[in-house]
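I have placed the structure first, in the form of structure tokens, so that the comments after it can refer back to it.
Here the complex is missing one protein chain, while the rest keep their positions.
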Amino acid sequence: MRFIPWLLVAALASVPLWMTDYYYLHVLIVTGIFIIAAMSLNLLLGYTGQLSLGHVAFFGIGAYTSALISLGFKVHIAPDTVVGLSPKPVWFAMLCAVFVTGIVGYGIGKLSFRVRGAYFVIVSLSFVSVVQLIALNWVELTQGAMALNSIPPLTLGFGEYTISFLRKPQFFYLMLSAAVLSYIIIARLVNSRAGRAMIALRENESLATSLGIDVTRYLVLATVVSAAIAGLAGALYTHYIRIVDPNIFLFIYTVTMIIMVVTGGKGTLAGPIVGGVVFGVVPEVLRAMKIAPEMQWIVYGVLMIAIVYFLPQGIVPAVRRAFASHRSVFAGSSTLIEKAEEQ
Amino acid sequence: MTSQDDIVLSIEHVAVRFGGLLAIADMTFSVREGEIVGLIGPNGAGKTTAFNVFTGFLRATSGTVRYRSTILNGLKPHEISRLGLVRTFQRTSVFQDNTVFGNVMIGLHTRGRSSLWDTLLGTRRERESEQELMNAAQEILQFVGLEHRATTLAANLAYGEQRLLGLALALAAKPSMLLLDEPVSGMNAAETARFVTLVEKIRDAGTTILLVEHDMQMVMKVSDRVVVLNYGRIIAEGPPAQIQNDPEVIRAYLGQRKKRA
Partner (left out) sequence: MRLPVFAPFQFNALERRDLSEFLQHLLNAVILGGTYALLGIGLTLIFGIMRVVNFTHGELYAFGAYCMYALVMRLGVNFYLSLLLAMALGALLGAFIELVLLSRLRRADIDTTMLVMIGAWIIMQNTEQWIWSGVALSVKNPFPANPLVFGPASVSWLRVYVFVVALLLIAGTYLLINRTKLGKAMRATFQDPDTAALMGVRIGRINTATFAIGSSLAAAAGALLGPVFVVQPAMGDLAAAKAFAVVILGGLGSVPGATVGGFILAFAEELGAGYISSGYRDAMGFVLIILILLIRPTGLFARKERIG
């Protein structure tokens, strides 16, 4: 059982070798990037139990930061004072994006977790809206609605040993590496003492604090890691699509991530991946059936409600329950997935 | 003669007011090292409120709570727990969706010694720390007698077992003083007797204990000293025999249904 995740990775690694239709490769890449973002949301929503509706803000901040640092920028912060940066290598820009988003996550975490429940949800929504409006109106920095374009692709290496991650097959491997790295970070975190603390906070906050668990510390930790990974996803997105505009902050993207996490199974490691695959595939099926975009969204909404009613825990736990009755076949070793469930 | 150094928990003129309601009027008493003190009183006297104040879930309107020499007023629950003062809860006392073993692992949180980097990089210190915690969890489960239920989900435990798990959780947090909130409520006679033995073993190992209970027989049997709370005030204090015959105490309980033996 332990090797199943690695087999999956190997199988995925082989995809660019036989998938010749670049359109489907593109779909896989974009789905993969969203899955990374969904995994990061799962850390906050699934494991720590905080319904943050502002997650796409981290995605977008990561995207804009990486774009701006790789393109360079110049802004007037006062009538006579100019602050600027010359274009930097893309790998550096991406690292900065992760770092900056993590710091923003820290600040937001410290401020937002003074409130809980519905208030927290509303704060998270407001945060995204403010960020979107800044992206739209601070034209000098972000070009507003005119978008930042011609964003350079990632290149790594020296002299003749340079790889450019411009074309789809190369980018697919970049995305896959980032996804595996994110998965490992999250898996290690949730299976550790810190992860147990987050789960405890989700289940029973009073009991957790009475056992010495510092609520704020772990909520903020979850937010920082979650934000940083979302920022990574955003940076990937921006150097793939190579255009970024304020539409990246649309609520519909947060909804997509939430659907992926919730339908896949929040609080499980495999959940966002399963949910991501389902919601990467569904639009394609609908598109092939020539259904209007509005209908696609209506189907999403119906699916979301149906899953909340019929499979309230999500797909992965339901599947696992079905297999539990056939325990003997899979008895013995436990996978990363099961270990997290046990704790 | 007892000296001031002996005192572990000291409550001085604590009052708690919610809007117009005076939950605790003026409470003063102390608990000494190695004692088992029982806090009793009619329903609504303010016992759970008192516990909430001692452990930081409620702010006292006035008065001071001291643990050894540290003032507890204004500290957060997790800070107080780390000082060594740990409580159990009357209801929702366990993590329902975790296994018994998983519950105790959570309780052992403060004993872990690896940092975030150890976790992310998967260092040896992380593995060793986790192993230590798992060993400690095993020991605690054996101590309370739940090791045979280690893989059961907490929600599926019998009621008496859940209370035991609640105790195991508190023990995991390495307390030097335990506050037990109605620990045997809902237990039958055999379970209660086993619990009393456990409590005595815990005290013998060096932990001071303050407990709130309605089961008079149990309290009188296990406590070194009993403190009686009524209408937010301490009305009597002393060894169990003395309290049982105290006219004020009897008057306070008149009209209350006699608790089952």
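Brief remarks on what is shown
Lettered A and B in written order, each chain numbered from 1.
Convention: contacts are C-beta pairs under 8 Å (C-beta built on N, C-alpha and C of every residue); 3 or more make two chains touch, one makes a residue touch a chain.
These numbers come from a predicted model, not from an experiment.
Hidden chain, full complex: it touches shown chains A. The chain omitted from view is touched by exactly one of A:I4, A:V130, A:L156 or A:L181, namely A:V130.
Only one of A:Y23, A:Y119 or A:F323 touches the absent chain when the whole complex is considered: A:Y119. Set against the missing chain, the residues A:L25, A:V225, A:V262 or A:I315 yield one that touches it, A:V262.
Touching residues on chain A toward the chain that is not drawn are 49, 51, 111, 113-119, 121-123, 125-127, 129-130, 133-134, 136-137, 251, 255, 258, 262, 292, 294-295, 297-298, 300-305, 308-309, 312.
Assume only the chains that are shown with their structure count from here on.
Centre-to-centre spacing of chain A and chain B amounts to 42 Å, using the average Cα coordinate of each chain. On the chain A side of its complex with chain B, the touching residues are 185, 188-189, 192-194, 196-197, 199-200, 203-204, 206-215, 221, 342-343. For chain B in complex with chain A, the touching residues are 55, 57, 76-78, 81-82, 86-87, 89, 92-99, 101-102, 105-107, 109-110, 112, 114, 116, 119-120, 122, 126, 129-130, 133, 169-170, 172-173.
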